[in-house]
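One protein chain is absent from this view; the other protein chains keep their places.
For clarity, chains are labelled A and B in written order, and residue numbers in each chain start from 1.
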Amino acid sequence: MAKTLETPKTFKPKMGKKELELLSKLTDALGVSGDEQEIRQIVMDELEGIADEMRVDHLGNLLVTKLGKGEKRLRVMVAAHMDEVGFMLIKDEGKGIFEFRVVGGIDPRQLVGKQVIVGRDHVPGIIGAKAIHLTTPEERKQTLPVTQLRIDLGPGGSAKAKPGDRATFATKLQVMGPTLCAKALDNRLGVYNLIQLVKNAPENIDLLAAFTVQEEVGLRGAKVAAFSFNPDIGIAIDSTPAFDLPHYDGEENTLYRTHLDGGPAIYVMDGATIADRRLVDWLVDTAKAENIPWQFRQPAPGGTDAGAIHRVREGVPSVSVSVPGRYAHSAAGMARIDDELNTLRLLHAALARLDENILLRQE
Amino acid sequence: MTFELIPFLKEMLSVPGLSGYEKPVRDVIARAWEPLSDELSLSNLGSLLALKRGEGPEPRPTAMIAVHMDAIGLMVTAIEDGFLRFTQVGGVDPRILPGQPVIVHATKGKEAQDLPALVVMPPAQLLPKEAGTGPLAQTYLLVDTGLRPKDVEKLVRVGDIISFASQPEELAGDTIAGHTLDNRASVAAATVALELLAKRRHLWDVVVDATVQEEVGCIGGFLDPIKVKPDLAIVVDVNFATGPGGSGSMNFEMGGGLPLNWGANVHPALYKAMEKTAETYEIPIYKDFSPSMSGTDAYGIQVAEEGIPVVEISIPLRYMHTPVEQVAIKDIQRAGRLMAEFITDLPLDFMNTVKWE
Partner (left out) sequence: MTEKKQDTLLQLIKKLVETPGPSGQEQKIRAAVREEIKGYADEIRTDALGNLIARVGSKKEGGMRVMVSAHIDEIGLMVTHVDDNGFARFLAVGGVSPFTCMGNRVIFMNGARGVIGMERLEPGKVPTLDQMYIDTGATSAKDSPVQVGDVCGFERPFMDLGKRLVAKSMDDRIAAVIAIEAMKQIKKTSPNEIYFVFSVQEEVGLRGATTAAYGVNPEVGIAVDVTGVGDTPKGFKLNVKLGNGPAVKVRDNSFIADPRVVKWMVNEAEAQGLPYQMEVLTFGGTDGRAIQMTREGVPAGCLSIGSRYIHSPSEMVDRDDVENSIKLLAGLLNNKIELGEL
């Protein structure tokens, strides 16, 4: 048995002014699947001079290597997807009115009456709907399909944007007591956490940080990133829904997925991955040893980058850890600052005690 | 002139080549490509790869052109009183099937035989009540070879494939109609490119790949780039043309130009380079918005191994996945020329400009 490595005592994550600034920069930026440049640039600026190697691959993944020290280091890939769900303009109807399509999974009922930003210049726009006075009772029973909605940039807006531009909700991050409220917490929280992990990388492993693209349209970035890194272990860090709301008729909610304040959500199984049990136990044991609150994400559909990573080459034992968040894939989600910090603490502590023995355990 | 576009296209449209069973069309394509390329080879699953070497110093970069050659069709699932029940290979709308002439490729006899046949609709009294007037589900349709039951039993085996029998036809306005213009129109375009390149100097190696099994899940698209290991890939497939049944904001005029895919499957730098080539050579293009997924080989190639930058050109086509698909010859020629110009102009250090920004 190799010695158990101590967690460096110096790493105590907090959410101060500086941290919030970085997080809000990440959540407020526009990074719709296929156009993640703004996020990639923020991450590159943050990690300049810290990483041993940093490169952008053909799909736009930012692949960052932070080497450890000592012998027999595990190559651990930690992936956080940079992209968010959003929109693409597809037709200029003149006078700043654009037809658009959704990128990734957004419930069309979330769209009407929202403010948006369009393109790299973040041109402000709105998604309106017919005045209630002009609608018939029959119409009001129908969901408005995306094909009938328009993004309106205002007269003259046609000069400021063009079809093909991406758009997203215009929400800015705000702190509401113990809670972060922002768009794209899925998965800028993961991106934020991965930045912090690279900055405070434990030395017992080679940390292969993959800031991936196109997760929301089918785990594309993670697939090629994992092929490039060829790691021993894969960890996807993401944000997962907390459906911890009351049931409409007061019944017990047994499909909560996760709870806010429950701590980092450790995956056992989702629609794309059955987590490696050795890695699940490692995370749970770490949480218990470090007195970090934790929860299992209820086994349920959905997927993370682990779904692509574990199937690459000859297979990669993989697991996912998420910050629980309410109202993902809408204009504004909510997550607890405590859950965010505990997720980061857990990941750091777990990585710091990782050694090759973890994969020797046969079941 | 070793190659004439319309006769070649018609020949391709006159042979089967269902997903997984591409040999008949592959043989036709191989005959056309052999004199235009330096080397022909097959992938493990039967994609046809034509290599045309460039003049740059070794190791040269490689551009791959991917065009799927497989066709949609039907497959025998059961034999009942001499009639054949069937399922689909690829996506066929069963509403186009009643009365359709087909060919059953029978393999049970000593010699394989092609049997002409019809897809037939049983009379209403032999169907459930609700099937009397509405669209008829595929499970109720039958294929009739005209042969007696005992002969059918001798010749046809469950698993035999059935292809569309319609013959290609030139229509007004330099258009052509037939089955499987999806995607043999693109194979023709790639052949136009190969022919132009055969007479030109270019620095890059080019591999033109007639891929297999696109219609059942982009199989060649996923696998072939791992064999070819290209630096970049150009995918050509068909797209929905404006016309009866297609008048939305995602349709393109037949003969009006080439839709260029803009979306998550393609590398924006390659898009821009291709757009610039089109502008330089005055080839009309459309920006084709495919926000998430193009549903073509582009996806398979994009995520192969460490990832490959892809650009996608399409050819507007009416009545997709029917036996009377229609395209404009002009668009095929344009697509071929656009690819040839793009490749001819590729400098050796081109990949240094393919950046995410």
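Here is the rule we go by: a contact is a pair of C-beta atoms (placed from the backbone, for glycine too) under 8 Å apart; a residue touches a chain by one contact, two chains touch by 3 or more.
Since the structure is predicted, the reported quantities are computational estimates derived from the model, not experimental observations.
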Going by the whole complex, the chain not shown touches A, B
Touch as defined at the start, partner being the missing chain; which of B:Met75, B:Val119 or B:Ala273 qualifies? B:Met75
Among B:Leu223, B:Ala269 or B:Ile283, single out the residue that touches the unshown chain. B:Leu223
Selected from B:Arg53, B:Arg85, B:Lys154 or B:Lys272 as touching the chain missing from the view: B:Arg85
Chain A residues touching the omitted chain (full complex): 252, 254-256, 268-269, 274, 277, 280, 296, 298-300, 310-317, 359, 362-363
Which chain B residues would touch the chain omitted from the figure, given the whole complex? 19-21, 23, 42-46, 75-78, 85, 87, 89, 139, 157-159, 213, 216, 219-220, 222-224, 226-227
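Convention: only the chains that are shown with their structure count from here on.
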Roughly how far is chain A from chain B, going centre to centre by Cα mean, in whole Å? 37
Which bits of chain A are touching chain B when the two form their complex? 33-35, 37, 40, 56-61, 87-88, 90-91, 99, 101-104, 163-164, 214, 217-218, 220, 223-224, 227-228
Chain B contacts chain A in the complex at 249-250, 262-265, 267-268, 287, 289, 291-293, 302-309, 354-357
